[in-house]
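Structure record follows, encoded as structure tokens.
All protein chains of the complex are present and in place, except for one that has been dropped.
Chain nomenclature is as follows: A and B, assigned in order of appearance, with residue numbering initiated at 1 for each chain independently.
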Amino acid sequence: MKKLVEISLGVVTSVGGFLEIGSIATAAQGGAAFGFQLIWAIVLGTVCIIFIVEMAGRFSAVSHHTISDAIRERFGFNFFLWPLLATLLVNSLVLAAEIGGASVALEFATGASFRWWALPVAFAIWLLLWKGTFGVIEKGVSMLGLVTLCFVVAAFELRPDWTAVAAGALPSLPQHDAGSYWFTAVSILGASISPYLFLFYSAGAIEDKWDSSYLGANRAIAGLGMSFGGTISVAVLIVAALVLPPQGIHQIDDYHQLPLLLTSVFGWWGFVLFTASLFIACFGASLEIGLQQAYLVAQGFGWNWGEDLKPSDNPGFSAVYSLAIFASAILMVLGLDPLKLTNFSMALTAASLPLTIVPMLFLMNDERYVKDRRNGWIGNAAVIFVIALGFVLAVVSIPLEIFGQS
Amino acid sequence: MHLVRDVLDKQIVDRNKTKIGKVDGLVAEMRDGQPPRVLFIEIGSIALARRLGPRLQRWASRLAERLGGRKHREAHHIPWQEVRDIGVDIDIDIDVRDTAIFDWQDWLRDHIIRRIPGGA
Partner (left out) sequence: MIVQSRLTNLELLVGRPVLAADGRRIGRIEEIRAQQQGDDLVVVEYHVGGYASLVRLSASRMGSAVLGLFHLRDRNGGYRVPWDRLDLSDVERPRLRCPVDDLAPLEQDRGG
């Protein structure tokens, strides 16, 4: 019975925590420019992340190590340095975009520029990490994140042609703007398969003290949580596809266009719902990424770590997330456009995938860590697929970044 | 015992189960006519810097000495005799507070973290 509660909580947490500025912006862009055609990218990304997250949870529950930890231990420091630096860099850009997203939401609510809100938002994130515990942060904020379900309601309200939606779930070639199409597809995949997601999930499994008895719960949480979360992304795309082109918007190049997603459906309430959704989604993601930066460094170097500990018990860990949050916030204070940074960092995330997923292939088959819970052939096939996808994304994302944005 | 598989880069845990770092280095004494003897484990950024290159290590040593004094010029040593168990983690029979390993974290705690409300 207790496990059932834990599973429900885990699913709710995953659903509420799924959406963030990357998934919102890329799904909205996909819908505005290409209708339902890019739904397959969201589906593909979601399926991949389900496999990877389940593996991350299984790995941590059985080995009692996090993935960051294990990459250093298993492959040595010299190798570990590469995923460490790449992930720290990419995460800092994504974190800046999330802080930007929350600040933009406050700009919508108050009229004051997001640049003024960046530091207060950063301070609030930092304060919550400084004084809060893992349970409160993970579950509390994610519960609030359920407000993003309003996108699903909006999608239904708009009565789309569901057969057309289903058709969009199958991959298709673009009829126009091939460069932009594939760039958006790459960005959607980067938003769905972010390394911080599964690294954080793995650390969270240790924070929540999972063991082998949680393997079934892990499968349920990964499967259901990510599926429902992905559904919300699809809903954002559907809403964008139906609401933006009729208003002449085929390209989202200004974040002020985003609230139209819900104002067109719900009017003034849509504005409130959008602003709340954007703020909570980005704030929640910021907490996760901030923590993940600290997890990565602390676990890689063997320091004491844990969000439940007081900062004075893990000074190194606390210092890293504090620095990470404010360093990322500076980018927003300086006035970097949150939307452009989001698109850029999603492409960069896609490019950095191989560095963290390739070690996973070896870790998930190493009996010393996962004992008898090694990957079966399906699991390995999935990881190899994601690695191949990661390499393709790594190779094409930078050229597309340059040529796809027209 | 496999030193690379089971010792190098593994988590070190002290007498009080505190995580103190990873095995960043392993020093052995080369002896004539006898097998090399493992003397101590190294912990710290100096040892890590050396793995990346000798020039980087010299730079790291100079920086550490300037910040923390002469005793921080070398990596921290844990004599192999203090290793109690090698399993998931490497258990050692030392209290980390008797070493200089946490000096920088202690400095952070006392000079910055304790000064911020909620830190202690």
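The working rule: a contact is a pair of C-beta atoms (placed from the backbone, for glycine too) under 8 Å apart; a residue touches a chain by one contact, two chains touch by 3 or more.
Just so you know, these numbers come straight off a predicted model, no measurement behind them.
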Per the touch definition above, residue among A:Leu215, A:Leu309, A:Leu361 or A:Ile398 touching the missing chain: A:Leu361
Sole contact to the chain not displayed, among B:Leu3, B:Leu67 or B:Ala120: B:Leu3
Touch residues of chain B, complete complex, unshown partner: 1-5, 8, 24-31, 34-39, 42, 47, 50-51, 58, 73-74, 80-81
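The definition used in the following text is that only the chains that are shown with their structure count from here on.
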Chain A and chain B, separation of their C-alpha mean positions in angstrom: 35
Complex interface listing, chain A residues touching chain B: 64-65, 69, 72-74, 76-78, 81, 130-131, 301-305, 310-312, 315-316, 318-319
Touch list for chain B against partner chain A, complex: 8-12, 18-22, 24, 43, 48, 51-52, 88, 104-106, 108-109, 112-114, 116, 118-120
